[in-house]
Each structure stands twice: as structure tokens, then as C-alpha cells.
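Scroll down for the structure; my scribbles are underneath it.
Let's turn to subunit A:
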Amino acid sequence: MVAVLLCAIVVPVVTGALLITGDRFSPAVGALTSWVVAVLGSVVTAACVVLAVWRRPELDHEWVPAIGMRLHLAVDGISAPLLLLTAALGVLVVLHARVEPPTRTGHGTYLGCLLLVTGGAIATFLARDAILFFLAFEIVLVPMWLLIKGFGDPKHRASASAKFVLYTVLGSTLMLVGILGTVYLAGTADIDGLVGGAGLSTTQQTVLAAILLIGLGIKVPLWPLHSWLPAAHTAAPTGGSVLLAGVLLKMGTYGIARLVVPVLPAGVERLAPVVGVLAAVGILWGGLVCLVERSLKRLIAWSSVAHMGFVVLGLMSGTRLGLQAALFGNIAHGIVSALLFFVVGGLKQRWGGDDLAVARASLRDTAPRLGFALVVGMAALLGLPGLAGFWGELLAVASVWNPDGSRPVLLFRVLALAAALGTVLAAGYALRVLRVVWAEGSPAEQAAAPGTPEAAQAPRPAPRPVDADGYEWAVVGVLVLGAVALGVLPTVLLDSTEPAVLHLLEVAAR
Partner candidate 1 sequence: MNVTLDYGVLAPVLIPALGAVLVLLVDAVLPRLGRWHWAIAAVLLIAGAAACVPAFLSGSDARRTLCLDATQCLYVADRPGSALQTATLVSAAVVALLVLPVRSPADRTPIASALVLTAASGGAGVAAARDLGSWLVLIELATIPTVALVAFRARRSAVDGALSLLTTSLVSFAVLALGAALWFAATGSALLDGDAVLAAAADPQAKRVLVLAVVLIVAGLGFKLSLVPFHAWTPEAYAGASVPIGAFLAVTSKFAALAALLVVLRGVTVLGAPALQAIAVVAAVSMTLGNVMALRESSALRLLAWSTVAQAGWVILPLATVARGAVRAATGYLLVYGLATIVAFAVVTLVAHAEGRGRVVGLSSYAGLFRRRPLAAVTLAVALLTLAGLPPSVVGLVAKVLALRPVAADGLWWLAIVAAVNAMLGLAVYLRWMLAMAGTPAPDTVDDRPHRLHLALVVLGLLALGVTSVAPQLLLGLAG
Partner candidate 2 sequence: MIHLELPLLLVAVLAGTGVYGILARRNAVLVLIGVELVLASAGLLMVTMGSTLADPLRAGHVLTIFVITIAAAEIAVALALVVAVFRARGDIDVTRAGEVDS
């Protein structure tokens, strides 16, 4: 069973590397072959992940004693949902690549990068050694950079990719500093062994927590460290956006939930008000920007800033409820943002741009399936019950209203109010999008659409059907189902994370 753990990481990484290598030959390996290999790779990976989640094996092996890094992989209730999400999104983005191939040659590289990102994320969620966690954290960087740089929107990709990779590497190196400090002072790199402060003084914990939170905050992203995110999303190809929003951002909050909250409780206690305020500002900031943002893809990216604010708020409340809320919010946002980016990515390619100010035929008439998916996504975004987004936000607000006794209650109540206002803003921008894209317009304008200057100058690689069908509809449909399932039966996820959360906080409190 232990082999499953290794396979879950090695299979996507090796398949990805092979695909990239295949592209280097001349003539390059065919697009279809690459795709089939990638699908196989991602499916095997997903199977491994499912097995690992089911059987919960553990691997603990010496790897690099020089830096005290062990090859320690395991699954628990906190990482299991994220692992499943990652594996599922890994399969979906690869499937979707058939519908929306990269705009230039290099299928193998594109698919390989997707797999590498998936593999890196899986490694991150599996890692139980703090330094190994950092290593896995870094694996996704270069492939993601390549995705944006090589396959992104030609207009923005140069600066966006640079911003992404440099910002993130700064964050992760800061995180490394924090991890190393913690590991050295605690005397162990084992994540479970670190839980509970490991005898660090409050000052030490505060400094370390600050460094870690800044580092991870860039990844999350926490306001005001967010400015790489909208740019990266605007430029990234659809698959890249999906992985970025659905997986990469989660690594930041997962890191906070794993390495900061339980490990440095005293430090978090001191910093919680500051971080909480930043998160709340992020919620409002993101929501407000979304109200006036004209690029649809950017708008979704901004909404991520706002939604990750809820997750961070939950984490900062210091209660079990808050942690549960954050973990739920993480998964929910993963599904919803992935869904939205698939839809919006498809729309952007069909429209040849994603400016909301351009008049187009209403989606509900021209492309009812895409329209339906967009409606579900937007409804989930504004936290509609019955869809995934609701529970995370509700629980986050509840946890922030009554934070842990060590937090300033009044301030946190104000934050809860701000978060509640954030849901109103979310409704504002989600419905704004629906009003413009889904409901407005008349079929007569459709004929004029291809002739608009925006459409003329954008590259149009292959004509796509007006509405989603085939793989695209399957991919989108699976995510819609996921969003509904999680919204109707939140207990499935909450039950799976609860024991781990209780265990974590119990050990931390000891």
C-alpha cells in the first residue's frame, strides 16, 4: 500500500516529464498520443490517490539527513479531501485540454505541466515532514510558470508569469525561513511532532508565525499580497487557471492550517487580529473591485481573493468550528472556482475576449448549458445554500463571531459583520455577471459578435461549438454535480475532517 503513496506523486511527475521530453523530439509526439498518455497518467494518479485516501498508508523513510528531511508521506482527514480534489481536478483539466488545446504547438509540454502541477500539489498535501512540505510546495512553481508564460494570453503573459513566479518564490522562501526556524527550535521536522508549540516562547512563536504567515499569505493570497493573482489568472490558459485557483491557492491555506495554527498557537494568538483584519479587508476589497471589474476572468480571480479571506478568517478564529469552516471553504472554493474558470475560459475563447462591456447574445438563449453552469457557479460564489459555497461562509462567520477566548472578541465581531457584508458584495458582483452575460442581450446581436474589433484581433485557433458538449460538458457537469453534492450533503466532508481537526487542536492545546 505504501507504494500507492509514492505512485501518487511519481506517476504524474514522471508522466509529465515524459510528455515534456516527448515534445522536444523532432518531430514532436502527436497531440492525440500526448493527450492519451496524459489522461492515463492522471487517471492512474487519481486511482492512487483514492486508494491512499481509502487505506491511509504511511511512509516514513530517511531521505536527506543533511537537512533533516525525511520522506514522510501520509493521509489524514485534513489532507484527504484536498487530495481528492487535486486528483479530480488533475483528471478534469487533462480531459478539458482536448476541448481547448493550447493556442500554439506544444501539447506535450502543456499537458506535462498540468500533470507536474498536479503531482506537486499531491506531494504537498501528502507531505508530513515540514521541509518536505516546502520542497513539494516548490515543485508546482516552474510548471505553472511555464503554463502561464508559454500558453497564456499573449497580451499579459510576460509580466503575469514573472509576477506569479517571483512573488510566489519570495513567499515560499519566507515560509522556508519560518519552517527552518520552527524546526530547529522544536528539534523535529515531523509535522505531527511540531504540533502544540513544541516549547517555543511566545516571542519566538510570534516571529515565526509572522514570517510563515507572510510567506503563506502570498500564496493564499492575503490582502495586500494578492496582486500577482488577478494578473496570473487573466493570463493563464484555462487549465492553468483552474489548477491555480483550485489547487495552488489551497496549498497556502493548507499550510496555514498545518504549519501555523496548530504549531505556533501562541504566535497565532498574537497575530490573529492583524491577519483577521487583513482577511476581512481582502473580502471587502475583492468584492468591491469585482463590482467594477470589466474583465470576466479577472473578476473571478478577484472573487478568489475575497473567498480565501473567509478561509483565513476561519483559521484565525482559533476554534474548532473555524478550522472546520476553513477546511470546508477550501474545498468548496476549489470546486466552484474550478467550475467558473472552466466556463469562463471557454467563454473567453469563444468570444475572443472577456470584456464585460462588449454586448453579446445572452447566454441563456445561445448556450443554455454553459449558461446553466455559469448560473450554478455564480450562485455558489455568492454563497447560495444547496451549493458548496454556503457552508464555508456561514461557518466562518459563525466562528468569527465567537472566536477563541484569547482573541479580542469585539474586533472579531466587527470582522464577522464585515464578512457578512462581503457576502452581500458577492451577491452584487455575481448577479452583475449573470445580468450582463447570462440574461442580457438579444439573439440579433449574435451575428454581429464575430465582427467586433475585439474578436478580430484575438487569435482564433479552432472554431468551437456555441454551447458546451462532449468533454467540456462532462467536465463542467462533474463540477456542477460536485458543487451541488457538497452543498446538499456537507456532512460528508465535515465528518471526514472533524476527527483530524479535533485531534490537531487537542494536541495543540496540550
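A quick word on the picks: all candidates are chains of the complex that A comes from, given by their letters.
We take it that contacts are C-beta pairs under 8 Å (C-beta built on N, C-alpha and C of every residue); 3 or more make two chains touch, one makes a residue touch a chain; residues count from 1.
All of these numbers come straight from a predicted model, not from anything done at the bench.
Engineer: In this complex, work out which of 1 or 2 touches subunit A.
Structural biologist: 1
Engineer: Across the complex, what residues on subunit A touch candidate 1?
Structural biologist: Listed in rising order, the residues are 17, 24-26, 63-69, 116, 120, 131, 134-135, 138-139, 141-142, 145, 149-150, 162, 165-167, 169-170, 173-174, 176-181, 184-185, 204, 207, 211, 215.
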